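Missing here is one protein chain; the remaining ones are kept as they sit in the complex.
The block that comes next holds chain A.
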Amino acid sequence: MTVTASASASRPPVQRWLAIWALALAAVLVVFLLRDSMAWAVNYPAEAVVPVADWVSALMRWIKSNFSWLTRSITAVLGVPLDFALNLLAKNFKIGHGADAFTLPRLSWVGICAAAFLAGNAAGGRKLGALVGGCFLYIALFGQWTSAMLTLGLISIAVPFCIVTGLFVGIWAWRKPWAERLIVSPALDLMQTIPTFAYLIPMLLLFGNSPVSAMIATAIFATPPMVRATMLGLSRVPSEIDDFSEMAGCTARQKLWKVLLPSARPTLMVGVNQVIMLALNMVIIASMIGAGGLGYDVLLALRALKVGEAMEAGLAIVALAIALDRLSQAIARNHAQGHVYQEVSPSFWRRYPNLTLAIAILAITTLLGLFVPAFAALPKAMTLTTAPLWKAAVNWITLNFFDTIEAFRVALILNVLNPVRAFCEGFPWLGAVFLLGLAGYQLSGLRLAALVAALTAFCAVTGLWEKTMATVYLCGISAFIACLIGIPVGLMAARSDRFEKIVTPIIDTLQVLPSFCFIIPVVMLFRVGDVTAMIATVAFAVVPAIRYTNLGIRQVPPALIEAAKVSGCTPRQTFFRVQLPLALPEIMLGVNQTILMALAMIIICAMVGTRDLGQEVFIALSKADSGRGIVAGLAIAFIGIVADRLFNAWTAKARARLG
């Protein structure tokens, strides 16, 4: 007895886990082989499905019928500033009714382009001014002005709302650790993993097909980064500054508003930048429930398979995204660097020359627009269009390379996609629950195991197992390929400064593009289907793999590399024995992000005809079936949460080992 006990005790834990995993895999294999006699363990039995979707539908119906006074008043209240912004930027103000209605014109496009240039100039010099002004000019010249301004108007109302809400929630969570742990953190996790589509369904139900419901969906979707930035910023204020505010005799309120929040401003500004970019992304997607604007143009063109028009609207989104991102980043950077001493001048004009000039130009050009129509709207004759060009290019490629592309597509489907799909869809749900739970137990303990198993079981119990696995398959393959491309590129970027200089602007741009834009060029070449979804997802999700790999390798302390060199390592040995192991946790974090981004993108790819949970949400959206959509949305969120938690536990373990 004692002999065996000591033998098992001295056995290294790794070996024991290997044995356990072998046993577990064997057990799942047995279940799979016996699938005829144990069908309930492979496919969740239809008669045992818990009708969560029906319950949710009933709840939403109840809310709708009992709280319509609330939703109506919210719509009315939010509609006022929104209408104002939309009228100011895109439509015109109409005062009065009928024939004697008087029209106040919207802001002139010339004025807005000039204001954009001045804003860029003030925030980051002439180069940034040219870039931002140029982006707006591009939008005007290519005839996307009205749509773009609709989009911008929605953002300009949603973003302040997000910032204020995020700030207050962040402060609350920072003050009350229990609130952060029990309410805010889980809510943020869920909000950021629930697919964008799923937000739209309850909004559509409660607030109807209107810009207001699009704005509310946008506001909800874009708030989390502000909450996180507020919490992070406040917790990062040096403790000495906290002590100082106490010693100066600040009251709690003075301390928060006069000391802590201003000291946290650089971090808060990073949050603002993220809010703006997320809002733009969401406004594009929310075009499905009445946001209008550029997203709607893309949607219409895609539905009619007019690739040229879709591409044009997509490029306008890109221009808008780049302009907003670079501008808000420059402003955030200015805040981080701190102020520079300037002579204080008493007059407003001297103190804010750019602002005064911008207001003046806007006023003058808009007034001129009353008399000279060219100032009000760019004349049709002056606009350019590239749509025929894109169409011709696609036609040319299809004509000349059809066979090659088609061969590639078919080979991919037959040799890669289909086998993996068959494997995933045939995977026993009970086996998946068991294996994932085991992984959770090994990585962190019973709590994680229970969470992972419960979330996985939810997907099966609600009757969505097959669709869940279809999502896992496409998401998994895309994330895998994205890592296969991204990690080597990141490694190369880490080893060569020149290569990094080339890669950085590319991934920066890829990152600001709304997810919609990735579909357009791919669908032109590969038509609809899983291959298109996969390629678009890879392009969208490759960024974090590159970024984190590069960062992880570069973060290895130089002293360690010098130590390796001094002890006689060849560059190869230094890389494989020192840099790579130390960078591994960071790289895994990148892989984790890649998976989450792939998941988000796969769902949007429902538009190009996938057959997974995304499609389920998409169908629910078009039928306004809230229960079905929300449950499918939750299933998607749970896939993300399971992957995220397991990866995080693994990374935490690796970090702890490295110290």
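One rule holds for everything that comes next: a residue touches a chain if its C-beta (ideal position, glycine included) is under 8 Å from a C-beta of that chain, and two chains touch if they have at least 3 such contacts; residues count from 1.
Here is the rule we go by: contacts and distances are computed from a predicted model.
Chosen from "Calcium:proton antiporter", "Quaternary amine transport ATP-binding protein", "Homeodomain-like domain-containing protein" or "ABC transporter permease", the protein name that UniProt gives for the omitted chain reads "Quaternary amine transport ATP-binding protein".
Touch with the chain omitted from the figure is made, among A:29, A:58, A:104 or A:241, by A:241.
Within the full complex, the residue among A:43, A:263 or A:386 touching the omitted chain is A:263.
By the touch definition given at the top, chain A reaches the unshown chain through residues 238, 240-241, 243-244, 246-251, 254, 258-259, 262-263, 265, 337-342, 344.
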